[in-house]
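With one protein chain withheld, the remaining protein chains of the complex are depicted in position.
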Amino acid sequence: MVLPVLVLVAFSAIIPLMTVVNYSVQDTFGNNEFFWVGTEWFQELLTSERFHNALQRTLLFSGLVLLIEIPLGIFIALAMPKRGIGVSICLVLMALPLLIPWNVVGTIWQVFGRVDIGLLGHGLAELGIDYNYTQDTFDAWLTLIVMDVWHWTSLVVLLCYSGLVAIPEVYYQAARIDGASRWAVFRYIQLPKIKRVLLIAVLLRFMDSFMIYTEPFVVTGGGPGNATTFLSIDLVQMAVGQFDLGPAAAMSLVYFLIILLVCWVFYTIMTSYDNDEIG
Amino acid sequence: MLELDKVSLSLDGEVFLNDINLTLKRGELNILLGPTLAGKTTLMRVMAGLDKPDRGSIRFDGESVLGVPVQERNIAMVYQQFINYPTLSVYENIASPLKVAGLDKVKIDSRVDQVAGLLRLEEFLDRKPNTLSGGQQQRLALARALVKEAELVILDEPLANLDYKLREELRSELPKLFAESGAVLVYATTEPSEALVLGGNTACMQQGRIEQFGSTLDLYRHPEALQSARTFSDPPLNTVTLSKGKEGLTISGTSQVINLPQQQLIAGKYTMGVRPHHLSLEKCSGIDIEVNGVVTVMEMSGSESFIHFNFNGNDWVALVHGIQNYYSGELVSFYIQPSNIFLFDALDRVRNHNSVEATK
Partner (left out) sequence: MASIKLHEIAHCYNAGKGAGVDYALKPLNQSWDNGGAYALLGPSGCGKTTLLNIISGLLRPSEGRVLFDEKDITDLTTEQRNIAQVFQFPVVYDTLSVAKNLAFPLQNRGLANDVIERRVAEVLQMLGMQAKANLKARGLNADDKQKISLGRGLVRTDVEAILFDEPLTVIDPHLKWQLRTELKKIHQQFQHTMIYVTHDQTEALTFADKVIVMYEGAIVQIGTPEELFEQPKHTFVGKFIGSPGMNVLPCELQGSDIVVNGNKVALGRPVSVSREDSKGLELGIRPEYVKLSADCGIPVDITGVEDVGKHIVVRSKFHNSDVNIILREGEGIPGNPGLIFEPSKINLYQNSYLVGTV
């Protein structure tokens, strides 16, 4: 009964993973001849400036994106109606950005931001603002962040909304009777009740933004220079572009371990919440 | 017959069931009485096979049913929340267990009609559950359980979500409904009065343990421990600490002597328990124990009055017939027949067995 699942997991996850591990501890001179180098790639990687820069850029990106998307998502969820025809309309509007394929999202913004033909780029140029995401680092970052916010805030909104809708009406009634201000209602009723859903939202957004590849690649290709070369882009450059399998394999393993670590931290926090609730 | 032997269950360090030993016979209503979180629901889930105990054995009609999945046991469960299939009509709801068992249409029809008649649901057969009132929905859940002809029927506080009056109605109907099914019946409740009305046997549960098990009336009149006496008391049991010394039994901290048979009692602390309706405003006989206190609150409920008073620092309540008029702060005296007093020792075990004889 469990065999098909095992086979599937084996093929899609375990075997490829093992292959990567294999590559990460070996080197080659070509001609498919490999020899053991132990942890050499890992050592080289963890001391390389290139890796650290890419890691910093990725962490900065994730941090900025979370900082904007989470509060914005909560705010929009709070503003959405809970009853009536407005509910369906809002839900559909929120779902739309999430349904677009990621490379299409990238392409949309790539064209949108172009100075010659893009609505945004050309418009800003007409207004006299100096904006060019292919040449200016700040503009490139700005474009990527705005694009991500546009693309993914809806996820936070939908998750928070589902949490808010689950709060029984009687809590709001009691708060009104207690004379609580709008802020107090948010702080003491809504926020505690959506804590777990919010945690899931933060976890999902962090993971996705940490692994981000398609959209920035389509828009900036990692440029200008390596200003927007995130870990994933760097990894692909190494593996596919330079065909450095060893270092690439080592890097992907380190990448994988970082994400695993973050997940474990979140898991521990969430289960400690569970214990609080039961006790 | 359902036999549980040394059944225990713990989760994450918390003990839910502690050394449960029970023998439940078929055809009798077995009641689990205790406060919320006493372990009633956990015990019933273990009986049904929904949860596995850490230790102990469970045998049904002599055969072990430990580890047998619940689908293979012939069980019916009724919950506090009215659980019915919302998209099926009343008829289809009642017929569902029979369809699963593979009976033919004619048999299903006659069984459904019979059970619907017993529960007075005949006129609602083609309605959906959400168009029925709370009482009717619960009767539908009961019908589904009854039609299954299960060997073990478990009812987890089924009347708790119903109005007071509906509860009264259904309570009288329940024993008759399941009497002929010949199954082992288990019924959980937090209300002592419900247990008394239903009769049968009762197990007093507290913190995962069974304090006492026996015929309901017997348990009520002859509790073996302070906890059983308390669980079975509504309004709460009146208690006061006594000390046995040279002068006999005195109320701790005073010199008031309580004249009770006390030959076998050793020196030490005891607890005296009296049920509220055994406090009388009139003296019946010379050996009545007198209790004096100051009235704190009066509650009138139509035909009876609850007089709350302070007796030696203890909050006592008396249930007397008729409307009484006492003011807060007034002095009041009550008289108790010695045969109505429970005496518990320092380990909360009952020490006298001269309680009122049950009217059989």
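To keep things simple, chains are lettered A and B as they appear, and every chain counts its residues starting from 1.
The rule is short, and it goes like this: a residue touches a chain if its C-beta (ideal position, glycine included) is under 8 Å from a C-beta of that chain, and two chains touch if they have at least 3 such contacts.
These figures come from a predicted structure and were not determined experimentally.
Colleague: Decide which residue listed in B:Pro97, B:Pro192 or B:Gly293 touches the omitted chain of the complex.
Modeller: B:Pro192
Colleague: Looking at the full complex, which residue from B:Asn21, B:Asn314 or B:Ser328 touches the chain that isn't shown here?
Modeller: Looking across B:Asn21, B:Asn314 or B:Ser328, the contact with the absent chain belongs to B:Ser328.
Colleague: Have a look at B:Glu14, B:Asp54, B:Glu122 or B:Glu168 and name the one touching the chain we're not showing.
Modeller: B:Glu168
Colleague: Looking at A:Phe34, A:Tyr171, A:Tyr213 or A:Phe266, which residue reaches the missing chain?
Modeller: A:Tyr171
Colleague: Just checking the interface: what residues of chain A touch the absent partner chain?
Modeller: Those residues of chain A that touch the unshown chain are 168, 170-171, 173-174, 176-181, 184, 188-189, 192-193, 276-277, 279.
Colleague: Hey, which chain B residues sit against the chain that's not shown?
Modeller: Spelled out for chain B, the touching residues are 35-37, 133-134, 163-166, 168, 172, 190-193, 196-197, 199, 217, 220, 230, 232, 234-236, 275-277, 296-297, 299-303, 306, 308, 317, 319, 323, 328, 356, 358-359.
In the analysis below, only the chains that are shown with their structure count from here on.
Colleague: Whole-Å distance, chain A centre to chain B centre, using C-alpha means?
Modeller: Averaging C-alpha atoms per chain gives centres 56 Å apart.
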